[in-house]
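Could you have a look at this structure, given as structure tokens, before my questions?
One chain of protein is taken out of this complex; the other chains stay put.
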Amino acid sequence: MKLYEFQGKNLFAKYQIPIPKGKVALTIDEARGIIKGSILPVVVKAQVLIGGRGKAGGVKLVKTMEDVEPVLNSIFGLNIKGYTVNKVLIEEGMNIEKEIYLSFMMNRNNEKITLITSSEGGVEIENVAKNNPDAILKLNIDPLVGLRSFHYMRFFEHLGIRDKTLKYQFIHVLNNMYKMFNELSLGLIEINPLVIVSGNRLIALDSKVVIDDNAVPFLKDMDHIKNYDDMTEDEVNAKSSGLSFVQLDGNIGCIVNGAGLAMATMDMIKFFGGEPANFLDVGGSSNPNKVISALKIITKDPNVKVILFNIFGGITRCDDIANGIKMALEKLDISLPIIIRLTGTNEKEGVRIIDSLGLDSTTSMQDAVKKAVSMVGE
Amino acid sequence: MKLYEFQGKNLFAKYQIPIPKGKVALTIDEARGIIKGSILPVVVKAQVLIGGRGKAGGVKLVKTMEDVEPVLNSIFGLNIKGYTVNKVLIEEGMNIEKEIYLSFMMNRNNEKITLITSSEGGVEIENVAKNNPDAILKLNIDPLVGLRSFHYMRFFEHLGIRDKTLKYQFIHVLNNMYKMFNELSLGLIEINPLVIVSGNRLIALDSKVVIDDNAVPFLKDMDHIKNYDDMTEDEVNAKSSGLSFVQLDGNIGCIVNGAGLAMATMDMIKFFGGEPANFLDVGGSSNPNKVISALKIITKDPNVKVILFNIFGGITRCDDIANGIKMALEKLDISLPIIIRLTGTNEKEGVRIIDSLGLDSTTSMQDAVKKAVSMVGE
Amino acid sequence: MAILLHKNTNVIVQGITGRDGSFHTRSMLDYGTNIVGGITPGKGGLSVEGKPVFNSVHNAKKELLVDATIIFVPPKFAVDAVWEAIEEEVKLIVIITEGLPALEMMKIKNYTKGKDINIIGPNCPGLITPGEAKMGILPGSIFKKGNIGVISRSGTLTYEVVYSLTNGGFGQSTVIGIGGDPIIGSRFIELLRLFKEDNETQGVVLIGEIGGNDELVAGEYIKNELGKPVVAFIAGKTAPKGKKMGHAGAIISGKGETAQSKTEFLENLGIKVANLPQEIPEFLKNEINN
Partner (left out) sequence: MAILLHKNTNVIVQGITGRDGSFHTRSMLDYGTNIVGGITPGKGGLSVEGKPVFNSVHNAKKELLVDATIIFVPPKFAVDAVWEAIEEEVKLIVIITEGLPALEMMKIKNYTKGKDINIIGPNCPGLITPGEAKMGILPGSIFKKGNIGVISRSGTLTYEVVYSLTNGGFGQSTVIGIGGDPIIGSRFIELLRLFKEDNETQGVVLIGEIGGNDELVAGEYIKNELGKPVVAFIAGKTAPKGKKMGHAGAIISGKGETAQSKTEFLENLGIKVANLPQEIPEFLKNEINN
């Protein structure tokens, strides 16, 4: 689960990671009021769950009161890669001496918590990795061992930090970031840039915090922070119905049991010249209501020209799926053609139900996919 | 480092382990004042760094004001296994429903933190182990894994605890004891008895806390708790001079470099019919001042009839030791005979110095020990 | 020989009295798995499908030989269940449960690295040695004893592939679903090492997907050390970047994590990658005959 910059910073404050003074505004009026009460300059920052807002015009400086209206008008309602800006963070301006990149991430490839730092802060780390890889240091931390003095040593060595006060501050920030990472089961905690301001003080100018979705149910007192703002309405609905759903832009709606098989189905559609409209995994259980929810979501998409079921019964029973289709056809007004592949557990019973609905079914994934592709091609 | 009961209980309070209301008194007057201000009955408990005070008359109940003087007079100044009582803990009386033994200890034999519990609380665990071993449960906890639900399960199963409130309280106490064990690097945390009082509440009626000596220098804000009350004055002096010293009751004073060799020297004295007066390890460094300190401590013991040096030079240089002896003979008034075994690093130089003092030396441990034994035998 | 699981492996079920636990205990017993008992804290003394239930793995081990455990307990208790099995020195731990925090799995993984413990999962369908035993939720009927090892990050896609294999005349030595989470007990490479040593396994099918670098690490091992033919399949060529495709671990976070780049990487190493699951038996035939 991604957090907004301001949510991440609220947590930083809780973990004693220094942040600039700032306030969130949900409307232009609110924002105007905050700016009027502040010492200029202030920075107005669009709050969206996607990177690259700077380039998109989502971060602007207000130097004088004349800047206020044009800045607020340009940011509120701005569309950044599909996300509409409906809240901003207004922060005090800073005299920056140096910008650093600093993050801890869950590294699935070596099962360590990887500390990443770069002397080139304020730019995307991927670009630094491409253009100046030597600027980047990666330290792999075993969570059973923890962050220790030899990590600090390598960190300071890489960044060329010798000042003692600054070292203490970095250790403070590193320890608290690491603590936050562990206590909140994060996937990522990123400060970019972490800035050094006058007096050798450190301040986290930005925040990117991602909580491991599996850990979210276990976190206490974090309900206020939960958001699904990076999911579409359909994706949220699917999630609440126990489905995994991702919107794509093709025209063959897919309903599959199992994530791997669902991806393989999409891939096969593409292989035979079609375009999948979505990823949809009805999961392992056989609740017919899931089929109804799945059909509801898919038929909302005006692009969809044909619906393809691909069911390999294991835990999922074919007759349950067939019954789900039957119930859906009774309840919903579905005029789209439906292609059904059914095999595995209770295949015969399932096929019999499908037959009774006057629909065809096949046991071959390849046949079903080819048929779906040929139908939209007509 | 052993803590007094009241010190352990102060830490319990900090770690939210419930304890009875109580106060410490250093004099009879103070104790009398506390009792007058309390609701009777109260318990008066001698504070000494040794077990078995109950049997020795160090724990008494004050039911009425008539009890006060006899109880205080009998406890203050009481000698319990060589420790004189000069402070008492005065605690509220309790209506006990059940007594349990509970401890966590550093288990050197399997490198785990061992949780020990017994349904027979209030008696020494060694006696339970002997008379009713089935009453005892031992759970070995890997510090990297921590105390977890399966430990609770086995704990409750063993003690036959089914009441939910009680379970929560036990989990609370277990977790906090375990936390204290880890945060303070303990060797032992023992509550005996941990009592269940009316309303299914748990209270720690006693405390025994031992901090790992190696961890003491690393503990913050714990200076007030440091005590050397379980060491003799000589042992404390030796420690502050960088020596390891243990008083024994023989008559051959030993000065040896290395703990293992020092024990082997004592053993050899005994083997040849003598009695060692002490264990003394001057350690690995060769500071002549250590030899002076060592001789000071040993010559204070009126039992000592002969002084035996056993030095196997490695890091310790024989000439440094010899110089130490020379300086000591100049500074101190030593009339006791001195037997010297010197071998190893800079042996020749050392022997030359000893010769110059008009003393004998040998390179054989066995010869030196035999000579010392024969001298006291005369 | 097959790997990890055999007819005589003594298996316990952690969470045996739960809905899933009891259902699959029946199904595993039917398949021939040597289930000797189960664990549900607080339900010790009951029995499920004639097998004794204990309060703890410790208690079970006092009365039974235990070689392996399969964990069906809900995510809230699953982490402790895994640690319990580790502490009681159970050598094979299969975690079916979905929803374990990755950080907890990371600790478990680092603790057991280099130690004599195999963990499969979490969020996996389990494993099966056809004709001998299964630990998991895989539908036994589609498997057939034979000489192909299968390792997969997926569930039903594995069934699809195994179905093709069986129909194409290839039985399986052991089939393992390693789970869809980013941090898992055994990755491809760890199981390839076991298949290398297994005389019964003549070839391996590797079913990967988007996310992570397991397929790449496996590819290097296959090229340099395995010494047995392999056919791979990588799901997710049409998956968009940055979106979780059902599995917590099926997400493209960087360039090397797409199905295309994984396919290319493997093909550059000389490893055959099928475009369709149904092509796998044909590819395998060619590889084995080469």
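Order of writing sets the chain letters: A, B and C. Residues in each chain are counted from 1.
Following the convention adopted for this analysis, a contact is a pair of C-beta atoms (placed from the backbone, for glycine too) under 8 Å apart; a residue touches a chain by one contact, two chains touch by 3 or more.
Owing to the predicted nature of the structure, the values given are computational and were not obtained by experimental measurement.
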Where the missing chain makes contact, among the chains that are shown: A, B, C
Touch with the omitted chain, as defined above, among B:Glu5, B:Glu120, B:Glu190 or B:Asp281: B:Asp281
Which residue of B:Ser74, B:Ser185 or B:Asn200 touches the chain not shown here: B:Ser185
Chain not shown: contacting residue from B:Ala13, B:Leu26, B:Met65 or B:Ala259: B:Ala259
Sole residue of B:Leu26, B:Met65 or B:Ile315 that reaches the chain not shown, by the stated touch rule: B:Ile315
Hidden partner chain, residues of chain B it touches: 106, 108-109, 111-113, 142-144, 182, 185-187, 212-215, 217-218, 244, 246, 248, 256-264, 266-271, 276, 279, 281, 284, 312-316, 343-345, 365-366
Residues belonging to chain A that touch the chain removed from view: 142, 144-145, 148-150, 153-154, 157
Hidden partner interface residues of chain C, rising order: 111, 113-116
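Assume only the chains that are shown with their structure count from here on.
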Chain A and chain C: spacing of chain centres that average the CA atoms, whole Å: 27
Approximate Å spacing (C-alpha centroids) for the pair chain A, chain B: 57
Between chain C and chain B, distance of the C-alpha-averaged centres to the nearest whole Å: 53
Residues within chain C bordering two or more other chains: 111
Multi-chain contact residues (two or more partners), chain A: 144
